[in-house]
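All protein chains but one are shown in place.
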Amino acid sequence: MPKRIVVPFGPQHPVLPEPIHLDLVLEDELVVDVVPSIGYIHRGLEQLVQKREFTEYVYVAERICGICSFMHALCYCQGIEHIMKIEVPDRAKYLRTIWSECSRLHSHLLWLGLFADGMGFENLFMRSWQLRESVLDVLEDTTGGRVIQGTCKVGGIRRDIGQEKLDEMHRALDPFEQQCRDLGDVFLNDETVKYRLQGLGVIAKDDAYALGAAGPTLRGSGVAVDLRETGYAAYGDLGFKPVVETAGDCYARCAVRVRELYSSIDLIRRAIDGMPEGPLDVKVKGAPDGEYFSRVEQPRGEVVHYLRGDGTKHLARARIRTPTLANIPALVKMLPGAQLADVPVVVLSIDPCISCTER
Amino acid sequence: MTMNEEQTTTSVALEDLVGEVRGLHDGGYRLVQIGCTDIGGSYEINYSFDKDYQFKNLRLTVGPETEVPSISGIYWGAFVYENEMHDLFGIPVTGINIDFQGTFIKTAEKYPFSVTRRGDDRCRNA
Amino acid sequence: MQTLLFLILFPILAACLLLFVKRTTLRYAVVTLSALFIGGASIYLLIRYAFGDAVYFAAPSEGASMAMVAIEMVLALFIIYMGAKFRNYLAIVLAVVQAALVVYLEISFPGSLHAVNNLFVDQLSIIMALIIGIIGSLIAVYAVRYMETYHHHHPEVRDRQGMFFFVIFAFLAAMFGLVFSNNLMWVFFFWEVTTISSFMLIGYSETEEATKNAFRALVMNLLGGVAFVVALIFLAATEPTSGGIDLARVLASGDAAVILIPAVLIGFAGITKAALMPFSSWLLGAMVAPTPVSALLHSSTMVKAGVYILVRFAPVFAGTFAGFSVGLVGGVTFVVASAIAISQSDAKSVLAYSTIANLGLIAACAGVGTYMLVWAAILLIIFHAVAKSLLFLGTGAIEHRIGSRNIEDMEGLIVRMPKMAVMMFIGIAGMFLAPFGMLISKWAAIEAFVQVPFGLIFIAILAYGSAVTVFFWAKWMGKLVAVTRNVERVEKGFLEEPWAPLYIITGLVIAAVFLFPVISSTLIEPYVLAIYGATARLAQANVGIMLLMMALLLVLPVSFFLFRRTAKHLPVYMGGRPATPDLHFAGSLGLTREVQTRNYYLTEYFGEAKLFRPGAVVCTILILASWILAGVPL
Amino acid sequence: MAFLKRSPWILHYDASSCNGCDIEVLACLTPLYDVERFGIINTGNPKHADILLITGGINSQNRPVVRNLYEQMPEPKVVVAIGACAATGGIFRECYNIAGGVDKVIPVDVYVPGCAARPEQIIDGVVKALSILEEKREKMTGEAHTKEEARHAAEAGEGT
Amino acid sequence: MNGLIGAVLFLILAPIAGGLIAGIDRKITARMQGRVGPPLLQPFYDVGKLFEKENVVVTTAQNFYVLAYLVFIALSGAIFFAGGDLLLIIFAFTLAHVFLVLGAYAVHSPYSHIGAERELIQVMAYEPMIILAAVGLYMVTNSFYVADIAAATVPAILYLPGVFLGFAVILTIKLRKSPFDISTSHHAHQEIVKGITTEFSGSTLGQVEIAHWYENIFLLGFVYLFFSWNPVIGVAAVAVTYVAEIFVDNVTARVRWQAALKSGWLAAAVLGLVNLAILSYMTIGGA
Partner (left out) sequence: MGYFEMTRTVLRNLVRGPATRQYPAVPARTSSLTRGHVTFDPATCRSCGLCSRRCPCEAIRIEKEAKVWEIDRMRCVACGDCVEGCPFGSLTMEPDYLAPVVEHVVERHTITYVKPEKPEKKPKEESAGA
């Protein structure tokens, strides 16, 4: 007689703020089977391109997700710019880089917090989110929005950061980095955290690659794929090396993100140092005609915006492939064999973003 | 744009699809995405691959009712895209390893992308 | 003495009668009447002899003894025949060896084979007699209808109910004989009869598995029987210092060094009969027998013969390494069997493992053998017999109703068979919860072990063992009380088994809590006092508190009526998913799935495969050690 | 005594938000905003919750979920729709899969504007919800009281 | 008579003290997390609120089990403060928990069910150590009676440092604090929603909370026994122990059930048994 427990997991679930739906089959607490289902957040926003002018769609694009909002806008704008062959001014590229990395910082800190919450480490959650607030303050001061920045536009950016603010940010980076390192130490060294993470949800290097995983999920398994290496925005000037861990378990994925905090801080520092003067945007004339797969490295990995214009103000098609969608197959492979207690931890380890996954 | 990545697009016939994909798989490419576009009466399906930031696209053009073979036998993770393709566009995909039978993305209206909806009801401030 | 003889002989009479009764109604009448007589007689015995010292009766000796030897030979021949028929040569060998030893004993020591008094009765015998007389006959009554249904469900099994009830009643007789005999030869004879009864009944269904398990039980019990005879030979040979085969004299014999060897051997026989490790497997196999058999032989009475004999010899064991190691065998069995019970989902397996565990605990108390522990051991015997028989019978009744005895299938029994569920609930509570009996005994045991050298080991065993016990009982209870929805009620029309025995035993479980101070002061304490000159008892205040708890338990359900009106009913929380009241929810892939809640079995940690062997090995080593170091004082 | 106002436990559900409002709800729990100051606990369990905070609009798949969660909450309860999406569908209101704001499915007591709604706004929204909660409680006990009286009257009527 | 007064005082005062301690706990926790935290009396507001809510049940039976849980928790605490037998108290305590578990089983919900199973695992994890602690106190004071133990003049803690540490480990389980808050947790989020209390709401949940206050006071009383030779030190030690528990709660992740079980049992075996073995060797040697 199979002693199997069948439990619905989500869509409403205290540990996962977003609606994730899994049907779990357990033996005792061992996960023997898991079938995911999505679609609770599907809005159909890709189709809005047909109702919004391509310049206005930026506002929709940045609401594909409220966490890496800026990167979606960036990815979209870069795609349009590529199609329309617009060369964006350097200062805009640098500022885009700074905001991207700020987004990554706040996204990773947010994730670390949720991850800690998933492990039942309440204080660590609190600490991560407390740190995150300092990033949000910077974002609000420089863009006017905590989570939806609204500064990226086709052809450049809408707001500048004054030199005074840049200097202030630069000064704040050192103490902030110290705080991040203190936080990172807990994630990387604490025994109870290690107990929960090590050896959990292992995806081997080849599997991760073959399954099409992206971002820290891929890099945690030892594959050095990070689109920032392609040098979009200012990354080409700043010199960038992807962060890679090899173990392929939840701990490795966590370590990748922790170390990316440090690398982001470093990138911001260098971007401020090398900030060129100049205009913020160029005038956009005409309408996009052509297609392009715009790719950007988000906190969760590679996002692809496929944009196709037919010379009118409305795009013919936007197709957004987000890293979480790419990571779902890996997740499905990771879960069986975990314990029930590990389910949120494993699920969170890919840093799922249902909002942009389901669009 | 300092976009230095190459993007190549090659058209592929329906019957060559699986073979081509296998070739890319064996060549060490990873699957980036599969996406469809409605090009008025028929669909264009893009299979995107990447290796060392070299972006390759296989492009398949099919009619509305054409059955498309699944590549999930080669790329296990392809099922997410193929289910999506089915649920949003109504393209029948055969042989998906995890076939959600149209429940992957449940929408208020069936196959919302299957009809060209451009230009309809764009009445601001209605 | 007439009462004793009546109790031994009357069941035989009934047995013979039942051999020929074919109609169920008639059988039912005969069994019920006999049960009334037997039960009545045992209660009379209580009234008559409980308030004095042990009473000894000279009673028929020569003829009876000869008859017994003769029967023993017949039984040996029977085993040889069965062994030959089913190609179990080990059984034949053991039967032959045993018969040969008996003959040798009879021939070599004709002079030493006389007990001054062949029969006796003291409080311990009375307790045993009450268990046999009341619980045993209730089970017999229950069995009549059970067997009818059983054959109804299993048309492939040959209907041998005549034989069945013959053996049952013969067995009852043997059990009475066993606890009343002062002559160890007699004890041995009755001992062997119970072995054969068990063999016959386990093999009742005549399937391959049943036969195999029957032989396993037989072989292991014969092994103990051989040890028993050897002990007898030793006793006879060392007469008069050892006291010969007169139980009272043996126990009173001052020469510990001499009687310790037979004590160890008889202890070994007790270990086999009580199915302690490494011999537990026979009792697990015995679960193929119809459920009343499991209730009667394999939990409440026959296996108790094993621990009965250990309790009898407890004074000899006290303070010796032999006793200590027997105690440890019991202790290890207790903790290991309890742990394995966690991994079992078959109700009878759980009951079997729990039985083994409790027998182990009793053996642990008896082996260490201080007066407090003996007190606790006897208490355990009583409470275990009552509660466990209820559980077995309940399981049988449930099985006949729902067609499964898997605990998982008992989910929602409180809705489907409320009365039955409540009885099971009480039975389970009786096994592990305060203020019910088993727990009182464990408590007493802890208090007693604290004062014993190396008692810490036993304390640890008890601490871990009871923790584990809570787990497997509570989760079973949980299954029973789960209020499932949209399930059919199947209790109605449940007329196949008589309810009366179940009601009575349920009443006994509860009564035992209220009466236990009386039981203790009238039966257990005098016995312990007589043997040790000191006795244990629970403090008055504690008894009061326990009665208070019991009263609360009986009163609390009244609160039910308070909630009825006000509460608003809502379906359970299912992660927000659309779901039906009977727990079907909209799952992935467009499927509708049903929630399934299964208990945890923690097989990875507590599996049979994981624990049985180590437990058996440890116990084997301990037994061997006890033989080698028998006399070493602690 | 009205304890309800001092101990509002919330249930948060992300209907189809972009995560923007979502994370701001969570941010309310964290040290800088610390809504536990007001006795607010994010329970994650409708059976324990008094206030349902919903972010994002309604689509066909989450419609029954939202209703289910609402029904699972014991009275008195209030619903706070957070952000433009939850109020009207916001920027996504024209998407084919968005039916509109939360009030399409369940009654909404408080609307918090914004995209994303700020933690401070969310706090304001919850505080606003408290007085509504208290009103509902009074109404509920009042109702219970009248019911009780009606029952007594009926019993008395039967008696005669 | 003294006993009766103790029991009555406990029944009346424990909820008040327990609620206050819960309030202080939440305040300290908040401070450790860099937050202000709720008002001190928040636990009372919460429970008051729960009693104001509508009574929603899955099955009426659940209310019975929870009531029984409350009654028996209160009873075991009352026996404790009446100076009763420690073992009896422990057993009554287990009985109470079994009722809570049964309540969770009775509602027959997936999350409650898992919570119930985990709760049982927890019971299994802490039971050996709690018994050993009682035995340890006996070995030092020669009595299982709380009254005698409390009145004893020997500093039990000096003889039972290991037992005390082991008890501290299971105290974490009992207080439902991280890393062992596996069956339900007060405020931290959990993969099984609220586990054992998922389906309890309104006044039923309020009763669980009150029972928890009773329980905490009882447990702290148990801690006190280790230091009872000097009341001042005793009270201080109880406070320090509790703060230490809060601290541990705040610096650890929740572990899986396997680790909870292993920790409980290892604490009993390594800290408890070894300590007792040494102690019994000493007393035998000394005798």
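Which chain is which? They are A, B, C, D and E, in the order written, and residues in each are numbered from 1.
As a working rule, a contact is a pair of C-beta atoms (placed from the backbone, for glycine too) under 8 Å apart; a residue touches a chain by one contact, two chains touch by 3 or more.
Bear in mind that the values here come from a model prediction, so they are computed numbers and not experimental data.
Listed residues D:P8, D:P46 or D:G90: the one in touch with the omitted chain is D:G90. Residue A:R127 is the one among A:R127, A:R300 or A:R359 that touches the chain missing from this view. Annotation for subunit D: contacts to the undisplayed chain at residues 31-34, 37, 80, 84, 87-91, 93-94, 101, 103, 108-115, 118-121, 123-125, 127-128, 132. One chain of the complex is left out; on subunit E, the residues touching it are 30-37, 247, 250-252. Panel shows subunit A; residues 52, 56, 59-60, 63, 121, 123-124, 127, 130, 137, 140-145, 148, 150, 158-159, 182-183, 185-186, 189-194 of it touch the chain omitted from the view.
Definition applied: only the chains that are shown with their structure count from here on.
Touch-path distance (fewest steps) from subunit A to subunit B is 1. Ranking every chain by how far its Cα centroid lies from the centroid of subunit C, the top place goes to B.
Each chain gets a centre from the mean of its Cα atoms; for subunit B and subunit E, those two points are 58 Å apart. Centroid to centroid, with C-alpha atoms defining each point, subunit B and subunit D lie 40 Å apart. Residue positions of subunit A with contacts to 2 or more other chains are 5-9, 11-15, 19, 29, 37, 39, 42, 44, 47, 51, 126, 130, 358. In subunit E, the residues touching two or more other chains are 33-35, 54-56, 110-111, 113-114, 187, 189, 193-194, 198-199, 258.
Shown are all chain pairs that touch, namely A-B, A-C, A-D, A-E, B-C, B-D, C-D, C-E, D-E.
Those residues of subunit B that touch subunit C in the shared complex are 98-103.
Listed in rising order, the residues of subunit C touching subunit D in the complex are 568, 570-571, 573-574, 576-579. Considering their complex, residues 588-590 of subunit C touch subunit B.
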